[in-house]
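What follows is subunit A.
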Amino acid sequence: MSTPASTGEVVYDVRNVTLRFGGVVSLNDVNLQMFRGEILAVIGPNGAGKTSLFNSLTGVYTPQEGTIMLAARAGDVPVSAIGKKTHVINHLGVARTFQNIRLFPALTALENVKVGVETRMKSGPIASMLGLPRQRREERESTERAFELLRSVGLAARANELASSLAYGEQRRLEIARALGTDPGVILLDEPAAGTNPAEKRELAALIQQINAERGVSVLLIEHDMKLVMSVAHRLVVLNFGQKIAEGSPEQIQKDPAVVAAYLGTTTEEASELVGTASVTKIDTDLDLTEGDV
Partner candidate 1 sequence: MRSRSVVSMAAVAVVGALTLTGCGSSSSGGGGLKADSGSGGGSKTYTIAFEGPLSGDNAQLGINEVNGVELAIEQANADKSLGFKLKLLKADDVGDPAKAPAAAATVIQDTNVMGVVGPSFSGATQAVGGKYGDAGIAIVNPSASNGELQDQGFKTWHRVIPNDYAEGPAAADWLAKSVKKVIVVSDKSAYGDGVAGAVSKELKAKGVTVIEQAADATATKDYGPIAQTVKSSGAEALFYAGYDAQGAQFAKALKAVDYTGVRMSGNGVKSDVFTKGAGDAGNGWYFSCGCADATTSSTAKDFAAAYKAKFNTDPSTYSPEAYDAANIVIQAIKTAKGKGSVTRSSVNDAVSAIDYKGITGDIKFGSNGDLPEGSGVVNLYQDENGTIKSLGDITKAAAAK
Partner candidate 2 sequence: MSTYTDVTKGGGQSRRSDAAEARIALAKRFAGCMFLAFVLALMIGTQEGTQDDFGYAFRKSVFAPRIGIFALIGVAVFLAVTFWPRIVPYLSRAGVRPLAAGALTVVVSFTLLNWTDSTDLNNGKFGGLRPAAAQTGGIDPVARLFFGSAFSLTPWLLLLIVVALVAAAIRFEDSSTLGYVGGGLAIVFGIWAQYAQSAVRSFLDYPDHSTGAGVALLGFVTIGVSGIVVARSHGKADSGGFFQRVYDWRPGMPLVALGAVVGLVGLFSAAWFSPTDRNAGIGLTSTMFHGTGLSGFSAAYLAWLAYVLFFATLILAGAASYLRHHLLGWVAAGLGVVSLLVTLYVMHDFSGLAAQSKFDGATGAWDNLGTGGWMLCGALTVLAGAGYLVARHEQVEVPDAAPGVSSDAALAAGSKLGPALLVVIIASALFFPPTATQFWQTVLVTEIGIYVLLAIGLNVVVGWAGLLDLGFIAFYAIGSYTTAYLTGRLPVKPPSFLELTPLAAIPFAIVICLVAGVLLGAPTLRLRGDYLAIVTLGFGEIIRVVANNSTPVTNGSRGAFNIPPPEIHIGPLDIKWGDNVLGYWYLLLVFVVIVVLLFNRLEHSRLGRAWAAIREDEVAAQATGINTVRVKLLAFAIGASTSGVAGVYFASQIGSFTPENFILNNSILVVAYVVFGGMGSLPGAMAGAAVLTWLPEFLRDQVPAEDRQMWIGAVILLMMIFRPAGLIPARRRRAELGGLDKKDSSETTAVPAGEGM
C-alpha cells in the first residue's frame, strides 16, 4: 500500500453542498476536502449520491446550497466550480471518465485522444482550411502527444482502430487516456473497473497509481470493487443516502461500523459486531454484485 503523497494543498474544497431533484435529496450537506497528489476514493452503496457528487464537481449539476472551490493545478487560485459550464471546468484542469463508457465510437482510438488533446489548442477553422503552418504544427503535436498517451495506457498498437471495436477493458483505458489528453490536475474516475476481469483490474490499479505518481495528477475515484479501492486509495470517503458517513484511511474505513451498516443494511450496533468477524473480502463479495448508480 502506497503512502499518501499529499502536499496538504486543497484541490477540491466542498462545503455544505446540497443537491435536490424535485423532492429527492441527492446530496445532503456534504463536506469534502481533496488534497493535491492524493488518490481519494468515494464509496457507498447504490443511490448513495456518488455520481451526483461527480456531476456537481464537474458542472453538470448545480447544487442548490453550499460551495465548491477548485484549484486543480499546482499554483492555481481557488475558484468556485458552481454554475460553471462543464467545458469550463475541464479547462480549469478537471477531467473525468464515465460510469457507462462514453467514447466517440465512430472515431479511432487515436482520434478520441486527439479530441481531448486538441481542446487545449488554438488553431481555428480558417487555419485548418488553409493548412497554415501553425495548424500543421499543432496537428503534429497533437498526434504525437496522443500516441504518447495511448502508449502509456497500453493501446498504442490499436491506435487506428475504431473506439467501438475495442474490448471493454481497452475502452476503459482509452477513456482515461482521453481524459489525460486535456492535461488535467485532477482526474475523476467513475467506476473504472466496472465490468473488467481480474487481470484487467490489476492493470487498472497499476495505471491509476502510475498516473498519480508519474504525472502528479490527483485522482478522485468512485469504485465498487473494494479490493481495487483498498489497494490504490490513500483516503476514502463513504456516502450513504447523500450524506457523508465516514472518512479516513482504508484501514479505518474497513473497521468503521457505520460503513458496514450502510452496506449490509443493518443497524450500526449489529454491524459493529460483524466488523470483528467479517473479513474485507466478505464485504467485497457482498458489494460487487451491482452497478448502475445514475
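Operating definition for what follows: contacts are C-beta pairs under 8 Å (C-beta built on N, C-alpha and C of every residue); 3 or more make two chains touch, one makes a residue touch a chain; residues count from 1.
Selection rule, in plain terms: all candidates are chains of the complex that A comes from, given by their letters.
Here the structure is a predicted model, which means the values were calculated and not measured.
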Answering which of 1 or 2 touches subunit A in this complex, the right candidate is 2
Interface residues, subunit A side, partner candidate 2 - complex:
58, 60, 85-87, 90-91, 95-96, 98, 102-108, 110-111, 114-116, 118-121, 123-125, 128-131, 135, 138-140, 142-144, 147, 156, 159-160, 162, 164-165, 178-179, 181-182
